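The complex is shown incomplete by one protein chain, all other protein chains being positioned as in the whole.
Note that the chains are named A and B in the order they appear, and that numbering of residues resets to 1 at the start of each chain.
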Amino acid sequence: MFDINDFGGIIYGADYNPEQWPREVWREDAQLMREAGVNLVSLGIFSWAHLEPQPDTYDFSWLDEVMDLLHEHGVGVNLATATASPPPWLSLKYPDSRPVTVDGVRLEVGGRQLYCPSHQAFRTQARQLITQIAQRYQGHPALKLWHVNNEYGCHIDQCFCGLCAEEFRLWLQERYGTLDALNTAWGTAFWSQRYGAWAEIQPPRRAPTYANPTQQLDWRRFSSDNLLSLYRMEASILREISPQTPITTNFLGFLPGLDYFKWAQEEDVVSLDAYPDPSSSRPHLEAGMTFDIMRSLRGGQRWILMEQATSAVNWRERNTLKRPGLMRLLNHQALAHGANGLMFFQWRASRAGAEKFHSGMVQHVGPQRSRVWQEVQALGQELKSLTELTQARVPARVAIMFDWNSWWALEIDSKPAALKLMPLVQKWYAALRQLGQNVDFVHPEGNLTAYDVVALPNQYLLSHAAAQNVRQFVNGGGTLATGFFSGIVDEHEHIQLGGYPALISDVLGLWVEEWLVMQPGETNQVQLRENGATYDVHHWAEVIHVTGAETVATFQQDFIAGQPAITSHRFGAGHAYYLGGDFPEAAVIDLLEEILTHANVPLSRLPATLNVTLSDLGNAQVLHLLNVHSTESLDVSLPDGGSRFEDGGSLPKVLTLPPYGVALVRYSRDVRLDELQVLE
Amino acid sequence: MFDINDFGGIIYGADYNPEQWPREVWREDAQLMREAGVNLVSLGIFSWAHLEPQPDTYDFSWLDEVMDLLHEHGVGVNLATATASPPPWLSLKYPDSRPVTVDGVRLEVGGRQLYCPSHQAFRTQARQLITQIAQRYQGHPALKLWHVNNEYGCHIDQCFCGLCAEEFRLWLQERYGTLDALNTAWGTAFWSQRYGAWAEIQPPRRAPTYANPTQQLDWRRFSSDNLLSLYRMEASILREISPQTPITTNFLGFLPGLDYFKWAQEEDVVSLDAYPDPSSSRPHLEAGMTFDIMRSLRGGQRWILMEQATSAVNWRERNTLKRPGLMRLLNHQALAHGANGLMFFQWRASRAGAEKFHSGMVQHVGPQRSRVWQEVQALGQELKSLTELTQARVPARVAIMFDWNSWWALEIDSKPAALKLMPLVQKWYAALRQLGQNVDFVHPEGNLTAYDVVALPNQYLLSHAAAQNVRQFVNGGGTLATGFFSGIVDEHEHIQLGGYPALISDVLGLWVEEWLVMQPGETNQVQLRENGATYDVHHWAEVIHVTGAETVATFQQDFIAGQPAITSHRFGAGHAYYLGGDFPEAAVIDLLEEILTHANVPLSRLPATLNVTLSDLGNAQVLHLLNVHSTESLDVSLPDGGSRFEDGGSLPKVLTLPPYGVALVRYSRDVRLDELQVLE
Partner (left out) sequence: MFDINDFGGIIYGADYNPEQWPREVWREDAQLMREAGVNLVSLGIFSWAHLEPQPDTYDFSWLDEVMDLLHEHGVGVNLATATASPPPWLSLKYPDSRPVTVDGVRLEVGGRQLYCPSHQAFRTQARQLITQIAQRYQGHPALKLWHVNNEYGCHIDQCFCGLCAEEFRLWLQERYGTLDALNTAWGTAFWSQRYGAWAEIQPPRRAPTYANPTQQLDWRRFSSDNLLSLYRMEASILREISPQTPITTNFLGFLPGLDYFKWAQEEDVVSLDAYPDPSSSRPHLEAGMTFDIMRSLRGGQRWILMEQATSAVNWRERNTLKRPGLMRLLNHQALAHGANGLMFFQWRASRAGAEKFHSGMVQHVGPQRSRVWQEVQALGQELKSLTELTQARVPARVAIMFDWNSWWALEIDSKPAALKLMPLVQKWYAALRQLGQNVDFVHPEGNLTAYDVVALPNQYLLSHAAAQNVRQFVNGGGTLATGFFSGIVDEHEHIQLGGYPALISDVLGLWVEEWLVMQPGETNQVQLRENGATYDVHHWAEVIHVTGAETVATFQQDFIAGQPAITSHRFGAGHAYYLGGDFPEAAVIDLLEEILTHANVPLSRLPATLNVTLSDLGNAQVLHLLNVHSTESLDVSLPDGGSRFEDGGSLPKVLTLPPYGVALVRYSRDVRLDELQVLE
């Protein structure tokens, strides 16, 4: 059976859509793939209409030919279930298989992903198609991996139709058992919402005003689970017919709609579609976060970068291309963060359709004339010297707590302020990366004991079990760094009374009375007691009462002047810090540096343009150094004893990384990050 | 029968929702209420689902218990009809009882206020419920007041369903009698809109382009009346079964949807839900305006502040809390402006549901730990010394003309510019308040003779009757201050031809030929002839021709340079001023100061941070002084002869008001505002 860590090298390839091209191009494709070092392509993702041009009439001849051709050229296949986009005949035959928006608009044919996951005839047709595919190709020598559906929940993560309403009711019956339990959980005593029959319950469609928040939360949970049940149906066929071939479905990073912690448990390997915006000031941070959560979903298992752009995409307002060198840099970053596969969407840029302006490995100008082709071909060659990386672990001493449930809950309406979770997580992640840390993401009820420090940029919803998990972690010696507005509600989205965050008030040694939400332009300042350093606070500050915690910093303005802003509390064998306001990134870096230092976590304060990862080969360690600046070089003073990873060659003490430059340094000893120095 | 002026003190309390809490909390609630001085709570507003858990099956046991418990603790009840939010079973049983948006989306269960006011089964169920409640509690000793429904029109002020279309047609038949009359009134000769049958008429649903403006205006009138007919149905049951207990329904200030001048005539006492934004630069002005219109709706009768937040609300983008002192300040302001009741939403902040982040008298932290509790308890005590205020009048010599019809008409599309009424009214109101004036709001067809000066910031729609009313007022010696774009259309929204504002052109001594709408950034200047002072004008300037009026100021730029901008006209025994442009607030203050001075209205030009009201006890007058600044104190030189209101104690000549400070000064003589001085 396929092993992500033993593919015979790093996986390299792309989505391949031969049905868009005349047969004469296929052979050229196969030859060019060989030239580029491609060893795996994803095939058939959007082929349903070509495999089943009419209901129950199948045509696999062209796919047979392509499979064979690829195999002849040494290219493996990541074969799709072809269910991602049903053919137009399905929506004509079953008009109610089309999903419905929150406003009741039934969506129309012409795009993709046009299906309601609750529709039985759609499921039946999909089941039948997958069965045919699995039976036909399960023994094919090119087959390496199964690709279930595609980007579940990308466009449609919630369908508000009557069938989904009925599924929602069943899901709720399973969750709550009785209506009484549901009424209690949803707090339906409020606004006369008490349900007397299951049939009265509806999805949170457009309502006169705010829908019940627990209903909204359960609806997000259900919608994720409902797509997951579709995935399960698809995967179960493959597992039955083709048990030797592993299964994946491509994730979309921090996709709002799907709880990937749940999903990842049901596939053999995690794969990711990552499209960081090349025009952002720090695309590597956006990328790195998604890389790290992918690795974290299955406990550190290496993963596949299943889709990325060779250059520009087509779906932003303005799509900046990847300037020379950036594509290679981001792929090296993926490897450093645990990828064992580097694949693109797509092999050959389309001539027609909605994505024709999405770059490919083969561009519209053709390979000979193309800068992009030169870069992807060179990368294909370079990968051959990096095979050993497929065995590396990415050890982290720090984890950020993350949970889709809390994300969903936080962004439901009717909060003290409209908060977005991701900017907070991004800020803390950026700070930890700038301190040189490998970062894991950990589920609130996951195993925290592997870490020295667990950071909660925001954990608005904290289940009772998670609170207990946190308590045990700190009690056992761990260090907790908690951001504002955390631990407010439990799993039912009920306030925990008596002083926030009531469930871990003892751990933090404080209680919060109220929140001082500031308007745009308003500022408070916070001053550290130890050294008098001050930081601005915007948007959010808290009225904190300590009950054992030490006041590390106080607010300087408004009616909370002089009151605690940042605290530290010894609890059991550990420490719990609280940051009671929305601090700018520069402050978060300083504060986390303090916290990590106290927790004896080695760190190095890096310039924003140097991206460092330390991976572990068991018998050696590798320092991955990336200069993420597009025009300026960096001088790095290396820890002693390193050698060039690729060939063991020697390296100067001070290594100059050119713009977008990459260096991998091998150490046969344990390297500490604080041995690294960057020369200004 | 309950008398708003004789409740045995100032009403103090909150909405109380015991169904959200276990029974053991109820007793604690009753004891805490006593502690806080609470004497009235609003009960049952969202209890329909608990009182009638299944269709036609009622359960009053819990409410019986709460009523008795409250009575035992000396707390009266403002008992709701419980119709504000029908239970989910209603929308399952009668799917078409759910209201419909302008786009045809039928709204869904999960929020509140989910009913179409035209739906007969909904009305029947409501009637049946109210009858049960009224019969059961009409003699209960705790019952003090009936609270009909809740915040009519808050979320749904227009329902576009077929039933409402049918009601609309009936309403139109009553209004116009014949289709010919309707066709004339609506001007259907335009765009081929002539109706040949009543059935052809529809609500102004989404159309290819602008719907007929008179249709739009009549639709707003109908929508207000249609909810009013629901109110009437509800109230009539109470009046029949429980004639001894007065009736109110809580208003929402300047709510766009309901013509409160009409509504207020059908209740016994006006009550208000007021949620000024604490983060606005002048929350007291926003509050004061709503207080003053409430008092004006029923000819100066005192009213109840039925809902306000103790601190933060939950429904703005960013919900600023009320900093220490602000809650008390705004309640003193309500008293000064005529409130006899001060109530909060809600007693105990919810644990679950869409409003759990709305503050309560009892906060999530519990009473002992809560700043808010300390403030509401202290206020409850303080009120005991202010009982005499419940007898005060709030005499005004100046009124602002206000009319929902004109507001609706102005904000219909297809105007010379998209104008909003409220900013204009706010500007003039702020100016009058800064000149120390008590301000009434007066309906255009109301009694103007009670005032020295009537101000029309904008009265786009002026009915023939209103024009005659204005003419008589000026002719009889009154002073009229008219803003731009007034008197343009009549009650049918038809232009009055021959030179705007044709119906009062004689009163003003001028006619307006056209409007010079300016773009953002464009400016004209206006210069006063008398003293050469100049003001900027933005957005709007008019081409004015005088026919008797004196030119007070002229425009300085553009093709209207040198032409009249502000005029004054002697008409009969009075004066009519015209301000032919959109002036900034500073200019409006200066101009109104001039106008009031000429009309012999005593005034004092106050700093923006001092809020002054003069109320009248018959045998004494009370000066209410509020420092609305959060951090700076104010020194006020008082008129001679005052004493401390609460206890008759003496006061220094120069009184220092601390930040958010309040002082009430009693005079046994008539005080003139111009005796007051503020020291810089």
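Observations, loosely collected:
Rule of thumb we're sticking to: a contact is a pair of C-beta atoms (placed from the backbone, for glycine too) under 8 Å apart; a residue touches a chain by one contact, two chains touch by 3 or more.
The structure presented is a predicted model; accordingly, all values stated were derived computationally and were not measured.
Summary of contacts with the chain left out: across A:311, A:390 or A:426, the touching residue is A:311.
Only one residue in the set A:340, A:370 or A:496 touches the chain that does not appear here, and it is A:370.
Of B:44, B:153 or B:187, it is B:187 that touches the chain left out of the display. For the chain left out of this panel, the touching residue among B:516, B:537 or B:623 is B:516.
Touch with the chain omitted from the figure is made, among B:395, B:416 or B:584, by B:416.
If you put the missing chain back, the residues of chain B touching it would be 103-104, 186-197, 199-215, 413-418, 492-495, 497-500, 511, 513-520, 539, 543, 545, 558-559.
The omitted chain makes contact with chain A at the following residues, 17, 19-20, 46-50, 53-54, 82, 84-89, 91-92, 99, 101, 103, 105-114, 154-156, 279, 311-312, 314-315, 317-321, 323-324, 349-357, 363-366, 369-372.
One rule holds for everything that comes next: only the chains that are shown with their structure count from here on.
Chain A and chain B carry the same sequence, and matching their CA atoms takes a turn of 120 degrees, rounded to a multiple of 5.
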